[in-house]
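One chain of protein is taken out of this complex; the other chains stay put.
Every chain is named by a letter (A, B and C) in the order it is written, and numbering of its residues begins at 1.
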Amino acid sequence: MIDIFTTGGTIDKVYFDANSQFEIGASRVSEMLAEANIRDGFHIHELLRKDSLDLTAEDRDCIVSAVRSCPGQRILITHGTDTMAETADALDAVSDKTIVLFGAMQPARMRVSDAVFNLGFAWGAVQNLPSGVYIAMNGEVFEAGAVRKNREAQRFERA
Amino acid sequence: MIDIFTTGGTIDKVYFDANSQFEIGASRVSEMLAEANIRDGFHIHELLRKDSLDLTAEDRDCIVSAVRSCPGQRILITHGTDTMAETADALDAVSDKTIVLFGAMQPARMRVSDAVFNLGFAWGAVQNLPSGVYIAMNGEVFEAGAVRKNREAQRFERA
Amino acid sequence: MIDIFTTGGTIDKVYFDANSQFEIGASRVSEMLAEANIRDGFHIHELLRKDSLDLTAEDRDCIVSAVRSCPGQRILITHGTDTMAETADALDAVSDKTIVLFGAMQPARMRVSDAVFNLGFAWGAVQNLPSGVYIAMNGEVFEAGAVRKNREAQRFERA
Partner (left out) sequence: MIDIFTTGGTIDKVYFDANSQFEIGASRVSEMLAEANIRDGFHIHELLRKDSLDLTAEDRDCIVSAVRSCPGQRILITHGTDTMAETADALDAVSDKTIVLFGAMQPARMRVSDAVFNLGFAWGAVQNLPSGVYIAMNGEVFEAGAVRKNREAQRFERA
């Protein structure tokens, strides 16, 4: 069983007109898994629908608390990329689970997006890695505390 | 470095009109990786463009030989699903590499397909698994010799 | 009110595995209209799910009869491209309606397809043309009796 917590971020952005702003919609994770013929073996828990730049210390406490109180051992978290590394640091307090954070540089609702690949990659990582907190992005696994987003290159890299 | 060998199968099917038949096109693996922001760290080797039901003993020898003579240790193989387990068996003769076979139930060129998820999942599996031959499909990793395709359910399962 | 009759053809092909053949699925016309924010002003009537090479004289009689007995004046027909011109000829017996046949060279379920453009184009044609039978393909309107499919170029052209 894999527990998936959704917190928002680019991966779940929608195009919301009127004033032509992005807002965050319902997570597409379950649709993406269904398209991959995966219909059981997971639970999705919606926690937040926030751009990760707007996450507060209380939001991070909420994420850590939800993950800690979840009986499952294998945890996926969808998260905005800008402060993903910071939330990974906060989750280091939960030492007995395999926790993998991922997101996307382009929304899952775009025709061209890294969202589905990243979900598949994280799905594999969370099943195979030992306990710990990881970021799985651009086809690489990074350990919490040793990773940063390179905004110019739009990639994660070792810190 | 990951070496990717393409052999055909549903994942690379195109819609070829005139007589409304499927044929196999150029592999979409490099486009799928580019959409996931992965542009280096791999080599793609096109071996065959065959439906896996049409693979001969010579074709399997060719695949085994290509994998064996490749200096890389981490090998991905795209393959039709119908005889993927058989080719995995043949590859068991190559004992010192991590070899992951995958494909798709729906062509990568369809709007709804498991191809991108499966590529992401296999991309993670090949980096994290020890030496051996594996099939990575429907979000699960199976060891060669202990897996079969369930045609009715359109899934792979433990044999 | 626009009446839409579906008869099959490439536009509604699906990828049906087991033996890797194409078969024809439920029409995607209503989904395509919904994506274009069009949710009323039309009725969809499913007549057939056939490759147009397999249409018989009885099938054409059925299409002509259904169109003739429909009270609406504006008729769209989705149809395979190989014998679309032949069915257009048969429909010339219905003289008091605007009848537009269209289809697609690539299935609507493919990532790259002419299906949605062709539907939009036919949607405009059927509203603006006088009574008669027309084929609306590759961005051009052709009158019945003066059009043929060029298989090599994968286009319709004036006969």
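What we mean here is this: a residue touches a chain if its C-beta (ideal position, glycine included) is under 8 Å from a C-beta of that chain, and two chains touch if they have at least 3 such contacts.
What you see is a predicted model, and the numbers here were worked out from it, not measured in a lab.
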Of the chains on display, those the missing one touches are A, C
Kindly note down the residues of chain C that lie in touch with the hidden chain. 32-33, 35-38, 41, 105, 112-114, 116-125, 127-129, 136, 138-139, 141, 154-155
Could you list which residues of chain A touch the chain missing from the display? 10, 13, 15, 17-18, 20-22, 51, 53, 81, 105-107, 109-112, 151, 154
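Just so we're on the same page, only the chains that are shown with their structure count from here on.
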Could you classify the connectivity of these chains, where an edge means two chains touch, as line, ring, star, complete or other? line
Report, in whole Å, the distance between the mean C-alpha point of chain A and the mean C-alpha point of chain B. 27
Inter-chain centre distance, chain A versus chain C - centres from mean C-alpha coordinates, in Å: 44
Chain B and chain C: spacing of chain centres that average the CA atoms, whole Å: 37
If a residue has to touch 2 or more other chains to count, which residues of chain A qualify? none
